[in-house]
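Note that one protein chain is taken out, while the other chains of the complex remain in position.
Letters are used for the chains, namely A, B, C, D and E, taken in the order the chains are written, and counting of residues starts over at 1 for each.
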Amino acid sequence: MKIGVLKETQDGERRVAITPTIAKQLIAVGFEILAEEGAGENSSFKDSDYTDVNVTIEKRAVIFHEAEILLKINPFDEEDLKLVDEGQILISKLYHKSDPELIKAIAARGATAFSMDAIPRISRAQDMDVLSSQNNLAGYKAVILGAFEMTKIFPLMMTSAGTIAPSRVLIYGVGVAGLQAIATAKRLGAVVEATDIRSETKEQAESLGAKFILVDNAGEESEGGYAKEASADYAQRQKEAVNKSLFQADLVITTANIPGRKAPVLITEEQVLQMKNGAVIIDLAAAQGGNCEVSEINKTVIRNGVKVIGTSIDPKSVSTNASDLYAKNIYNYIRHLTEETKFKWDLEEEITDETLIVKDGTIRKN
Amino acid sequence: MKIGVLKETQDGERRVAITPTIAKQLIAVGFEILAEEGAGENSSFKDSDYTDVNVTIEKRAVIFHEAEILLKINPFDEEDLKLVDEGQILISKLYHKSDPELIKAIAARGATAFSMDAIPRISRAQDMDVLSSQNNLAGYKAVILGAFEMTKIFPLMMTSAGTIAPSRVLIYGVGVAGLQAIATAKRLGAVVEATDIRSETKEQAESLGAKFILVDNAGEESEGGYAKEASADYAQRQKEAVNKSLFQADLVITTANIPGRKAPVLITEEQVLQMKNGAVIIDLAAAQGGNCEVSEINKTVIRNGVKVIGTSIDPKSVSTNASDLYAKNIYNYIRHLTEETKFKWDLEEEITDETLIVKDGTIRKN
Amino acid sequence: MDILLNIIYLIATITFIVGLKKLGHPETAKKGNLIAASGMGLAILGTIFIHELAVPPLIYILIGLAILIGSIIGWLIAIKVEMTKMPELVSLFNGFGGASAALIGLVEYSKNVSDVTQATTIVAGVIIGAITFSGSLIAWGKLNGSLKSVVKIPFYNPINNLLFIGIIAFAAFMIATGVDSQLLLYALLASGLAYGVLFVLPIGGADMPVVISLLNSLTGIAAAITGILYDNMVMLVGGILVGSAGIILTIAMCKAMNRTLGSVIFGAFGGGEAAVVGNKTLGSIKSTNPSDAAIMMNYASNVVIVPGYGLAVAQAQHVIHELEEMLSKRGVNVKYAIHPVAGRMPGHMNVLLAESNVEYHMLVEMDDINPQFSNTDIVLVVGANDVVNPAAHNDPASPIYGMPILDVENAKHIIVNKRGMNAGYAGIENELFYNSKTSMLFGDAKAALTDLVAELKNM
Amino acid sequence: MDILLNIIYLIATITFIVGLKKLGHPETAKKGNLIAASGMGLAILGTIFIHELAVPPLIYILIGLAILIGSIIGWLIAIKVEMTKMPELVSLFNGFGGASAALIGLVEYSKNVSDVTQATTIVAGVIIGAITFSGSLIAWGKLNGSLKSVVKIPFYNPINNLLFIGIIAFAAFMIATGVDSQLLLYALLASGLAYGVLFVLPIGGADMPVVISLLNSLTGIAAAITGILYDNMVMLVGGILVGSAGIILTIAMCKAMNRTLGSVIFGAFGGGEAAVVGNKTLGSIKSTNPSDAAIMMNYASNVVIVPGYGLAVAQAQHVIHELEEMLSKRGVNVKYAIHPVAGRMPGHMNVLLAESNVEYHMLVEMDDINPQFSNTDIVLVVGANDVVNPAAHNDPASPIYGMPILDVENAKHIIVNKRGMNAGYAGIENELFYNSKTSMLFGDAKAALTDLVAELKNM
Amino acid sequence: MTDFLQFIEDNLQITYILILSIFVGIEVIKSIPAVLHTPLMSGANALSGVVIVGAILVMLHADPADYLALALGFVAVVLGVLNVVGGFAVTDRMLQMFKKKK
Partner (left out) sequence: MTDFLQFIEDNLQITYILILSIFVGIEVIKSIPAVLHTPLMSGANALSGVVIVGAILVMLHADPADYLALALGFVAVVLGVLNVVGGFAVTDRMLQMFKKKK
């Protein structure tokens, strides 16, 4: 089977779906790999790194034409689909719930499509779970970005030129990204607080040294480990509980998401106006509409001295490691779907079932 | 006595010499303080923060005209000196050894000038030592900058999507900045190595968790805690000892300086070419000519996949804290020089003697 | 002549004290045992040969024969028996000691019945000897499995107490009246034997070691009493030593099991019920304590530490590092096995252990460590659960089926530290805890490891 | 009658054992002392009143008077004396005990001279009593300063040994011949006294506690010997207890000072030379050990920890946090005093302590903590030097003159941990280490603090 | 009670020996690590075999014609020796696990 690795075209994207190391492993299994020219460039992988492990470097068009399986990280877009043929297998994130148009377009081409973001969050699928692997790095990088943007340092320092108070970091949403953000900020010496709608996250946050701000979440049960949309009442209670910390915070990182929905608004413009001069907000949910009312995706908005940076949960900038993990996830996933390079099409099996969105032009999920 | 606080004009500078907190303390002693409009803006201090503590906000020209003491961080430049009158007292960094022209220009105006960078590094002067207070923050920020620029993360992570090897950080020069860089990189989980010409720094680096690369420094005695210029022989030995680590490093931070001289070249272009694809070099000595041959001040140069960022040891970006510390240094210094707001002119005293560069138009030091 | 024997006895007594003392420390225990044994040998030889009695050769031959037979059998049993069968063997031997004391009494009674003191010691020796003998045999039976079930006798306590009072009254009567009746003596013997059976029978198998220790202490007292009879110092002091040390030991053993002596002997029937998961019976839990765990680890060659979410909850990262350093310093080869999803976020264990400055090279990935477990003496699992749950291999119905795990089961011994029997993230039972190679070290990870480190330091 | 007295003696003996045992633990020591004291009272009262002798009232009056006088004086001295003078008082009292034993011997000699065993015990009692008496008085004199210098006697060892052999020979002669001569007895007494003086005189003042403990043990032996004379069990057992416990204690004290008993008694003359810095004599160093330090901290109310560069070098940040947590848990109020330039980079201590998760609010800045030192029971300085060097205040010639420092001198007691007497960054001597309130806890910070924590855990 | 007091009176020194031995037994054993519980129990068990001394005395004093006494004594010696030899040997084996590492 020929696997084609495409260069990501999305603005600002620096990752690549398959790294040379993983390519080598796939080739050892029996696959043939084609990679687009310069696909790994922004992740610090040279074309020569790929050819060293027997990957064939090709132009984009050639890959679309020759590969039976096409790999990407970001969803295939209109431009891509024009080049897709019937029977080709597409693997990437698809967000099929929020983007039904894309799914229809894929079906129209008669292709087959698996979605990486639909991998169920069950124990045995953990090694294919790109959401976990990528969110994790996003949590780390959000803190680094915050530290970079701030005009203050994180740790407490008692020096002969006076004492620098530690920065106060507030994290909304203690999922995978939130936990890693807590860990990273704590390592750097900040005073970290965190909040989440799921109360089991309290112990988790505390296990990493954060203070948890508990908001009474009666009636806001989570489903299968995910948060559901919060009631207006909860939002109000949350504001009351968190405001004091928010107005003292030097850095705020928001990571709250509800799968398949618009992200909840947790910080209103009014709240931003009451924050400290010089504070920074990193909104990792900006791609889903943002947890902060004023954030805009890929923009830095300044309101009353507060810098609001809208970004996505995709850790595009730590592209080397992000690609490593993504590639390993795909590797595990492909190995799961295939037997000696042949697809098993075991549609009864939970992981296959949940992720196979379009099969030969037929939409299975939406 | 009226003290005038000027807004910094240097490119990229975000600090301010006096913060509202310190202004308040000086006023409590009996000084009167004027500050230039927007002086603290980039350090997240509003003009209103100053007026709240009874500082008068004025236009630049007014301050030059009214203040008896003029405060800055960066050296007074030509533009500034045009506005300086006879008998005015200037306090800022002056780098009198490397910039004799500036000193002559000041003398020509008949003014008096104290240099903050000339404060002797003796125990009792530690609370006035701006080099220490600023280099310290620079060391921290260099690591943050490096982490921000890299396409990898710092810590080791063993995850279900594979193991991320920890980044390797190499620090040249274990002075104040180098030590803080070690501490910060170590906190974030990197594997840190460091080297310095002064062998007493071995224990210091190790006390912060770094591995020290010992270079035989026979015949390269340091003077009064400072390094002297290294011999070509030493440079060769250093290369041999460090190269292995350099070529494996993901982040290199160079901080080596010899007071009053051009910075030593520690990394040649040839070495850069052998480094890892994707590696980052932060050259904190770029303003003194750079420790890396290819670095240019305030520029990012990319050579064979290696990003070389030339910057100065001035921690301009963490301006809030940097200003806090600088201001506290100046406060201690002014309190040392004066008695109830009157200057003591105790020229016998070491700190006064060393820092008073021009007195009433007469050059005392060069 | 006599003075020589007395000095030999004195020396033997001192070896008993010193030996017992040395038996209390792991490094000196073996030596202590040898010292005491040689003292014992000396005392026996002295007794046989140093006296001024005219003893017919036949008797010497008989004595020699008896010693030969006893030695050979004792030795053979001792070196042949499996490690796991040793406690029951101790019980058996102890019973023999008791029997020996009772037999002596049987022989001496008629000769000394007129002297109240002597009669008292003899009667006491017979009763105590008989109780130890039959009690020890029951304990032996329970431990080796021939006596399986816990026998629940109706009205147990009243019957028992009645019998006890009866024996005392009977003995007092015999001493007071000074009757010289072998028949009555045998009756006394029989009632002692009966009491021994009744005493041990209702006690649960798990509590047997405590009972054995208690009976052992009784044998010591029987020996001491016989010592008074013969005005023999080594028996007196040696017996009392065993008696008092035995009581202390018994109490210590109860404490180590979180029981009181009372609850072992009366009421509570030890030995927990077997837990059942799914359709499988999981067997029962063995719990251990920091002291035991410390010794096991100290004398191991290869130790692997498996940290989990509980380590993070307890914030025990600093203590685990201290433990690891201490073991390494003592020549133990220590590693950490890091499961890719241990904790609650990717790299959770890495953050934690980096904080306490654990060297990166000590951390081994799952795939690399799994083949090494068969070569590992002890795995210390700290606050981990799902990541070492064999259900991932064995139970297709389990939510974690198919997840790769750390195969700690392959190690020679597994110590699991957690606070109780709560499930982990996946909310399921873990067979590993019921494995015969597993000992549970209950308690908050920080507290338990701190104790463990303290125990290690004392060694 | 007699049986009652014997039982009283038995009880007294048991109180002595239990009392001594309890004296070995800080929490029970006071109680132990009381228990032993009441046993002693019982024994004394029993001795006076329970017997069948016809004793004239005069004698009772005399005994009562003697006890009254002794009690009042003893009590008054004991409660009046300053804390620091107590060891010398112990020496004095011990001397009295020895004298008492010797006096008994003097009285009893002529009555018992014919019986070899009795004569032996009496002669031994006189000699040992005399040695303890004079030796203790010398020790007392040395400690309270009346006997200042270490007397160096030429040919000390030969003379001493000769005298000792002479005394033994003399005593053997008296016993063997059974001469009933008070004169010879007094001569023996005198030579015993002389030996006591010679024995203690050359030993340095710093070693006096060891000597006192040794003499104390001798008094115990004298009492035991007297016990044999009177066939009195409480004296015998009590005396031997004190004798053997005293020897063990003496050895322990030597160990705590890193000396051997031999080096204390012979050769090495204790008491270090005073160090001199600049023109000033700094006095001498007092060193302490983890055990002492642990007890002091455990019983303190306010403890301040001053970390310095040495803490970083030793990487002892995790242990210091453990210590702090442990003390806090025991109700001690603990804080860290952070000097702005402690370590080798700004914020060095902050990085270090953050790593071990010390709460930020535990760290107090120099300006805030300085006024609090006068209220602090114990300052624990760990690997800091320059930042607590009073030369910054006192010595204008010092390179650190004018630098603000942590005024730890104001605390009630200072414990300084460092590896040796090396200078810090500034390369200068530190008077603080010679302060009478300072004890040095030598050793690498990590090792020393680990020991300290272990000691605390055992308390 | 009076009997008891009388015993003490008659055997004062024995009483002291008893009490001191009890103290020694207690002091010597207290605070031993739990893993030594079983070996120590086993060691103490071997020591309790000191009763063998009594059994030997029975034999030595026995009338060679008193077959019952001889037989009982013989059995007593065999059992006692079993206790002693087996006890020490088992203890020694248990203690193998505490061997110092090479």
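What we mean here is this: contacts are C-beta pairs under 8 Å (C-beta built on N, C-alpha and C of every residue); 3 or more make two chains touch, one makes a residue touch a chain.
The model shown is predicted, which means the values in this text are computed figures rather than measured ones.
Among the chains on display, the ones the left-out chain touches in the entire complex are C, D, E. Annotation: of D:V197, D:I295 or D:A447, D:I295 touches the absent chain (contact as defined above).
The residue touching the chain not shown here, chosen from D:M174, D:L241, D:L432 or D:A445, is D:L241.
The hidden chain makes contact, of the residues D:L4, D:I67, D:A169 or D:A187, with D:I67.
Where chain C meets the omitted chain, the residues involved are 2-3, 6-7, 10, 13-14, 17, 21, 233, 237. The omitted chain makes contact with chain D at the following residues, 16-17, 19-21, 23-27, 29-30, 32-34, 36-37, 40, 43-44, 47-48, 51, 53, 55-56, 58-59, 62-63, 65-67, 69-71, 73-75, 77-79, 81, 83, 86-87, 89-90, 93-94, 96-97, 99-101, 103-104, 106-108, 116-117, 209, 212-213, 216-217, 219-220, 222-224, 226-230, 232-246, 248-249, 252-253, 256, 288-289, 291-292, 294-296, 299, 301, 331, 455, 459. Along chain E, the points of touch with the absent chain fall at residues 13-14, 16-17, 20-21, 23-24, 27-28.
Going forward, only the chains that are shown with their structure count from here on.
Chains making contact with chain C as well as with chain D: A, B, E. Looking at B-D alongside C-E, one finds more C-beta pairs in contact between the chains of C-E. With centres defined as mean CA coordinates, chain E is found 74 Å away from chain A.
Among all residues of chain D, those that touch two or more other chains are 315, 340-341, 346-347, 351, 354-355, 357. Along chain A, residues 126-127, 132-133, 136, 155, 157, 159-161, 164, 187, 189 each make contact with two or more other chains.
All chain pairs that touch, listed by label, are A-B, A-C, A-D, B-C, B-D, C-D, C-E, D-E.
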